[in-house]
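So that we are looking at the same thing, I have put the structure below in structure tokens.
A single protein chain has been removed from this complex, and every other one stays in its place.
Which chain is which? They are A, B and C, in the order written, and residues in each are numbered from 1.
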Amino acid sequence: MLRIPCPFCGPRDETEFSYEGDASVTYPALDAPEEDWFEAVFLRDNPRGPHTELWHHANGCRAFLVVERDTLSHEIRSARLAHGPTREALE
Amino acid sequence: MPERASPLEGHDAPRRFGPTGPDGPGVRLSERRLASVWLIAAWPDRLAAAGAAAAKAAGVEAAPGPGASATGEGGTLMRVEPLKWLLIGEAETARPGLDPADGTVLELGHARTVLHVAGPRAVELMARLVPLDLRPAKFPEGAVAGTVLHHVGVTILARDGGFDLLVLRSFGLAVWETLIDTAAQFGAEIA
Amino acid sequence: MQRYNLLSVICGGLTGQKHWQRVWGHPEPKPHYDVVIVGGGGHGLATAYYLAKEHKVRNVAVLEKGWLGGGNAGRNTTIVRSNYMIEGNTEFYEHSMKLWENLSHDLNYNVMFSQRAHVNLVFSPAQRDAMARRYNIMRLNGIDGEFWDRDTLRRRIPHLNHDHGRFPILGAYVQPRAGTARHDAVNWGYARAATALGVDIIQGCEVTGFIRKGGALTGVETSKGEILADRIGLAVAGSSSLMAHKAGLGKLPIESHVLQAYVSEPLKPVVDQVIVFGGVGHFYISQSDKGGLIFGGDLDHYNSYAQKGNLPVYEHVIAACMQVLPCLGRVRVLRQWAGLVDMSMDGSPFITKTEIPGLYLNAGWCYGGFKATPASGHTFAHTIARDAPHPANAGLTLSRYREGRQIDESGRGPVPKLH
Partner (left out) sequence: MTGFRLPDGGLIDRTRPVTFTWDGRQLRGFAGDTLASALMASGERVLARSFKYHRPRGVMSAGVEEGGALVTVGTGARRTPNLKATEVELAPGLAASGQNAWPNVRFDLGGVNDLFSRFLAAGFYYKTFMGLGGGTRQWMFFERFIRRAAGMGTPAREPDPDRYDVVHDFCDLLVIGAGPAGLAAAGLAAERGLDVMLVEQDFALGGALLGSAERVEDKPGAAWAAERAAALEGVRVLTRTTAFGLYDGNVVGLYERVCDHPGDTDPARPRGNLRIVRPARIILASGAIERPVAFGNNDRPGVMLAGAAAAYLNRFAVAPGRRAVIAGNGDSVYADAMALAGARVETMLLDAREMAPPELAEAAAGVGVEVHSGYVPVEAAGRNGVTGLAIGRPARDGHVRLERTVPCDVIGVSGGWSPAVHLLGHRGARPVWHAEMACFLPGRLYDGVAVAGSVAGVWRTEDCVAHGRAAAAEAVEALSGRRPKAPEAPAPGGWDTPILPLWEVTLKHRKLKSFIDPQNDVTSADVRLAAREGYDSPEHMKRYTTLGMAPDQGKVGNVVGLAVLAEALDRTIPQTGLTTFRPPYTPVPLGAFAGRARDRHWQAERQTPMHKAQDDAGAVWTDAGLWKRAWYHPAQPGESLEDAYVREAAAVRETVGMVDVSTLGKIAVQGPDAAEFLNRVYVNGFAKLPVMKCRYGVMLRDDGIVFDDGVTWRLGEDEFMATTTTANAAAAMAWFETLLQTRWPELRVHVASLTDQWGGAAVAGPRARAAIEAALAEGDISNEALPFMGIVRAKLRVRDGEIPVMIARISFSGELAFEVYARSGHAPAMWRALLAQAKAQGGTAYGVEALGALRIEKGHVTGAELDGRVTLEDSGLGRMASKTKPFIGMALAKRPDLAREDRPRLAHFHPVTEGERFSVGAIVCEEGKVAGHGIGWLTGVTAAPALGGGWLGIGFVRGGPQAWEGRTVVLADPVRGRETRARVASPHQLDPEGERMKGEPTHA
């Protein structure tokens, strides 16, 4: 069971979260060219090893977290709130 | 204002069930009728200001931090999300005053029902429902946590030596039946 | 190749099993091959077999980093079916089904393909209507498909949870020709037949890089030294992104996830068909000839290369099992394992040339590549040998996403974990 250290709630089971994929994808402006959107929506690094990803604490504090996890050992190195302004407010 | 219907209507008649031991039922289940629920949400750069407004509405010193709650005249103020407090009370209260520049207020008086779990074996029952350590040492009176109960989101408040389970109204009966189903083994009573 | 049949088994019994020949060897890699296939799973081995058999390309090597058939080919729940709706998939999987129906004879190896019917339970009128469209498309393409109403289902599988489930079972859509096969036998059958045709299967040989000359790839770097090749076929399933990066293809529309499977203790016959359901949950179960119930459901929803799963999926899968077969409550899970599935952005695979000359890609198999093994090998061999797709894999291109032609059976969109 992945135990995810939510900065707001503390360590919690993966069952309270929803995995929302690669956090390193930057989405272009809404009216950016088709090619930029194609790469953001369809192509993934999918690394074996350290991976920066999004977890949504859906059955918890509803916060999105940016988590650094190793996709081979499943070891979780860090977790921080995804929303910058809120992160600063809580620090 | 007319009386509010409960989602447990027809299913919460007082009774005892399961093997109650010599010292009475291990678990007591009841529904707690809320009259007002306000969601107070701060803009990130106005957290303190919104918190102060929330504290004022609840009649408490300061707005509680993560995992905590504070109870005053205006009800119980719980920190449920990084930028949000929930103010619940059994009496009707006015909409909390909050400058729109500091955040927003949302009326949720009817959105949840509160199921109260008490009794000497309440912690054992809860260990069969939610993936949290609710023993007093780890989850003292006034503690708050959002978690999941059989795939249903729920907010738990440690209160009066037992637990308030804030459940979305439409899931109220389903969670109530799960409580009854699991509590039978400890000897239980619907109060 | 030594003939396997009843006579040979009797002869084996009388001679103390002395006369059996080796099924494959441990050859050292040659410096150059016409074609190198990376990945000794079902798809890689089948590709090598069809290259040698259909296209007479015999100077072929299959490079496998572990033991052949040790990837998903050795870990799947062995379900074989061709009940697909979207153009591109329908034709491909039926092409595979036809190859399955004679595979034991082609390979002279009993792959135990047992056509015991694939029964897809339906829980709501909306689900029944949505699936009617898929099974009608199947029938219009000459693929068998029928609907069992409540009474038929009650007669065929009396111990299903007909009356006490959370959702009423309204019936089931069935493909009678579908069923299961013995996964290891498929890998070993293809490996033996390919070896007999002159293919080198080199185990314990990990491809660690590619050799470039000018724009083209001229070979691979491996844990057993450099091997040159005119054409290179990637068939590494869950490791596809890693290989694509090394080959210079950049990012693929793929995420690798752990998919778990479970086997029960061996039992006398209790599940005769393949029983599955989707929509309200996701579950599939069948019984192997040794008596173990083989079952699974959703994948672990996060990216992973770990080949081991976590507890929440046990609860999710087995609660779904108990929902439809509550009589299995006291039957015990004997073993849980996991594979590494290459989930694509629309749930459908790629068997295609790439923008790099001489490099061919076979990937994106999600939950369903075992049933595709024969057709995948057959069409990938054709694509490599002819440098052009076979009709059956014409639709399975990488460029389909740019064209807006997602082959999305579930309609869940570009979220790999949902397919």
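The criterion applied here is as follows: contacts are C-beta pairs under 8 Å (C-beta built on N, C-alpha and C of every residue); 3 or more make two chains touch, one makes a residue touch a chain.
In this text the structure is predicted, and so the values were computed from the model without any measurement.
When the full complex is examined, the chain removed from view is found to touch A, B, C. Of the candidate positions B:62, B:106 or B:191, contact with the hidden chain is made by B:106.
Contact with the undisplayed chain is limited, among A:2, A:43 or A:67, to A:2.
Screening C:113, C:190, C:210 or C:350 against the full complex identifies C:113 as the residue touching the chain left out. Mapped onto chain B, the interface with the missing chain covers residues 1-5, 7, 9-10, 18-19, 39, 41, 43, 83-84, 100, 103-104, 106-112, 127-128, 130-133, 135, 138, 150-152, 168-171, 173-175, 177-178, 181-182, 184-185.
In the full complex, chain C contacts the hidden chain through residues 4-6, 8-10, 12-14, 16-17, 20-25, 67, 69-70, 74, 87, 90, 101-102, 104-105, 108-110, 112-116, 123-126, 129-133, 135-137, 139-141, 145-147, 158-159, 161, 164-167, 173, 182, 184-185, 188-189, 203, 264-270, 280-281, 287, 289-291, 306, 308, 310-311, 314-315, 318-323, 326-337, 402-406, 408, 410-414. The chain not shown here touches chain A at positions 1-3, 18, 20, 23, 27-34, 36-38, 40-42, 54, 56, 58, 62-64, 74, 82-86.
Definition applied: only the chains that are shown with their structure count from here on.
Chain C has its Cα centroid 49 Å from the Cα centroid of chain B.
Per-chain CA centroids place chain A at a distance of 29 Å from chain B.
Look at where the CA atoms of chain A average out and do the same for chain C: the two points lie 30 Å apart. Of all residues in chain A, those that touch two or more other chains are 13, 15. Counting only residues that touch two or more partner chains, chain C has none. Within the complex, the chain A residues that touch chain B are 8-10, 12-13, 15-16, 57-63, 81, 83, 85-86, 88-90. Interface residues of chain A, counted against chain C in their complex, comprise 1-2, 13-15, 18-19, 21-22, 38-39, 41-48, 51, 53, 69, 71-74.
By the touch criterion given at the top, residues 42, 44-45, 47, 66-67, 80-83, 131, 145-148, 153-154 of chain B touch chain A in their complex.
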